[in-house]
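Single-structure report; data block below.
The excerpt is restricted to a subset of chains, each kept in its original location.
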Amino acid sequence: MSLTPTEIEALLLSLRISGVAVLCALPFAILVATALALGRFPGRFILDAIVHLPLILPPVVMGYLLLIGFGTRAPLGSWLYETFDIRFVFSWTGAALASAIVSFPFQVRAIRLSLENVNHGLYQAAETLGAGPVDRFFSLTLPLALPGIIAGAITAFAASLGEFGAIITFVSNIPGETRTLPLAIYTAIQTPGGELAAARLAALSIGLAFAGLLLSEIAMRHIRKRALA
Amino acid sequence: MSITVSISHKLGKFDLDADFHIPDTGITALFGPSGSGKTSLINIIAGLETPRQGHIEISDRVVFDHRQRINLPARKRRVGYVFQDARLFPHKTVSENLYFGARRNAQKLPREEQSAILEMLGILPLMGRRPAALSGGEKQRVSLGRALLSNPDILLLDEPLSALDHARKQEILPYFEWLRDHRKIPMLYVTHAIDEVARLADHMVVIDQGKTLASGSVFEMLGRTDLPPLAGRFDAGTVLSARIVSRDPKAEVSFLDCAGQRLVVPYLGRPANPNVRLHIRARDVMIAKTAPTGISANNVIPVTITKISQENRDTVDISLRLGHDPDGRHQHDTANGQPVLHARITRWSAHRLKLGLGQKVFAVIKSVTVDGQVADQAI
Amino acid sequence: DTITVFAAASLTNAMTAAARPYEDQTGDHIQMSFASSSTLARQIAAGAPADIFISANQKWMDWLSDQDMIAPGTRHDVVANSLVVIAPTDSPVETVSLTGDPGLVALLGKDDRIAVGDPDHVPAGIYAKQALSKLGQWDELSSRLARADNVRAALALVERGEAPFGIVYGTDAAIAQDVKIVATFPKDSHLPITYPVALTRDAHTDRNTKFLAWLLGDDAGRIFADYGFDPVETLKTGTPPQ
């Protein structure tokens, strides 16, 4: 079974959008997870709740909210467009934005869980050795939470690959620009007799995700082995 | 370089009230039974726990004051803390662990000194490993190395040698002495081993059930039998101050002068020196009515019995003032300027010898049972 | 040059097929986005770069028009469709009477449901509701509907045999594999099923107008017919472009 050019197009687009979404969201996810796990500040619960919003709201609503917020006629969207020439609507960057937001809670949850497992005594030891909070964060927290960060990134990547509602609502279903694998599957399914095409695309999706999982497994094993070496 | 601690704190139902002042630099032993609050106290001094109230001063620097709202964070207190559990960073190699503090400190130790520390601790072959692949004692040594390499202003040592064998301890203890004498780094040293205390410590703080019972120089503290944590200890004894007078030609023994009495101890490595500290265990002191001759024991010291304490069931502790009083004038006077030695013998033998207060007898002490230690400063 | 077309998802094959000869003729590139009419309408309202919008119902075109987002005078109906009742191929039922008594409901088992597009928002469902109401069956049937997200989903329910009957467009029934038509709703039982097309507000250019004209012309009409669409009987609004 060789892939048609359209299939390859959708595949590469999905890969790019999910990859960019996960990587760009990662620093923010780490930041937010750290604040939630280690910080004690008013509004912590509100932040926690906001992070979960994209999970709770149906993707279509998220897409609609994005459309309202980042459309070229919306204040934020038009400002970004006019000032930086960044246009989210109907472009793959918008799809990446939607994917990033929708998969954000997965990243935060996993990272936070890992952060909360770091032994407090190690922080104390580092502090007596002269490491300040930022230093401790980079020398201890991050590396020790690495398995969680990878797990979170993988979950988010998988979720991005499957994201449909928010993307189609926010950036429409434009071949080569925003028609990712799930949207291509949807398009195929809309067509009577499109089942075969849909199945091929679904298989592609699955293959892609498996490759991502396999990579993450290898990375995890490497990390664990290192910790015992 | 004094340490003043006066704090109170609460941990669950446990109340900690510590109040002591150590006027001098040097090594201070923190001594007390399991669960008495030693680790908690050290945590507070390091700045890892904030006491409810009080005041802490290290080397004239106020690091905590409840009323003045001073609370220096741990990383600014420049303490080297060897934790009771090693607390090595599991994701870093031994080498990365060791240099963690050093890399964060502008005032680095000279290269040779760093190497000497690693050499002494025997951890050079472990540098590339991670903590999970270390034995218990190896972890303890790496933890110790990490604190030492960070070049701290004060060392807090929570049972740093408990998992080490005798030979390894003998390699590390002199280094602590060197640190104290040459680098003038004050140390607070938690240990259960009186041997270590006697050999190392200048001062001693005794803690029990969260209260500091007493603090002072090791000389007086080791002589006290009234403090519960110290009482009844097998190796209780006396710490005496002496000076090296000379040595034998082959440098096998040193001749000392202690309050006018000559003492012979295994060679102390210096031809002459004004400051030597001797630890003589009570159980190692034999009493003779007349000076014996033809014995291997090198020290036969005229002493006067000043006190016979009957606290134990089958042994007695006898206080012996150095020298034979010309008259009986001072016989009930324990101190009287002259140093006092303690001997522990069986009741049965005290009875057999008909020992009594004021008697002029001889203390017989084998050279090899005396722990001698040269100090570069007055003690 | 690229012409961007936002078209209702039910037009996916037909529009894809219709655009190809035009691209070959003119060299223009036709870029298409298929989604539900409501999604597309909202996107255009939010500034989507669509040149042409084809809605599956009049309502969303009206809505866009109210938002002042379509070019005045460019709205036309492009194709029409019929509404049919389908059943799985292996169903014992060959035809059902839509006017008779008892109605469809009598043919349903205890837990059976009729698959339709959601009458609350899916165009096919809205037409189905009109027709059933007109035929006096709505009250009985309204609680026996399996309201699908779109016509294709309703079709799938019948194809899979989960619903013994479904109400879908004639175009869907024509191409579906495992279903048969058991009744066709009378044309007067519902508003005409027509797909309106219009240029968007800022897209009133010659190039786009030309494509619009082509879509409304005979060549395109033949292609739409291949996919089961009916020709539009009366032009509702505006004048045919030159």
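Should a chain be cited, it is by its letter among A, B and C, assigned in written order, with residues numbered from 1 in that chain.
By definition in this document, a residue touches a chain if its C-beta (ideal position, glycine included) is under 8 Å from a C-beta of that chain, and two chains touch if they have at least 3 such contacts.
Quantities reported herein were computed from a predicted structural model and do not represent experimental measurements.
This file describes a complex whose protein chains occur as A x2, B x2, C x1.
The rule we apply is simple: only the chains that are shown with their structure count from here on.
Contact topology of the protein chains: linear, an open path with no closing contact. Taking the mean of all protein Cα atoms as the centre, the chain whose own Cα mean lies nearest is A. Averaging Cα coordinates per chain places subunit A and subunit B 59 Å apart. Distance between subunit A and subunit C, defined via averaged C-alpha coordinates, is recorded as 35 Å. Across the complex, subunit B is touched by residues 121-122, 124-132, 135, 139-140, 143-144, 226-229 of subunit A.
Subunit B meets subunit A in the complex at residues 46-48, 73-75, 77-81, 83, 85, 87, 89-91, 100-101, 104-105, 129-130, 132-133, 146-147, 150. Contact residues of subunit C toward subunit A in the complex are 4, 6, 9-10, 12-13, 31-35, 39-40, 42-43, 45-49, 150, 152, 155, 172, 175-177.
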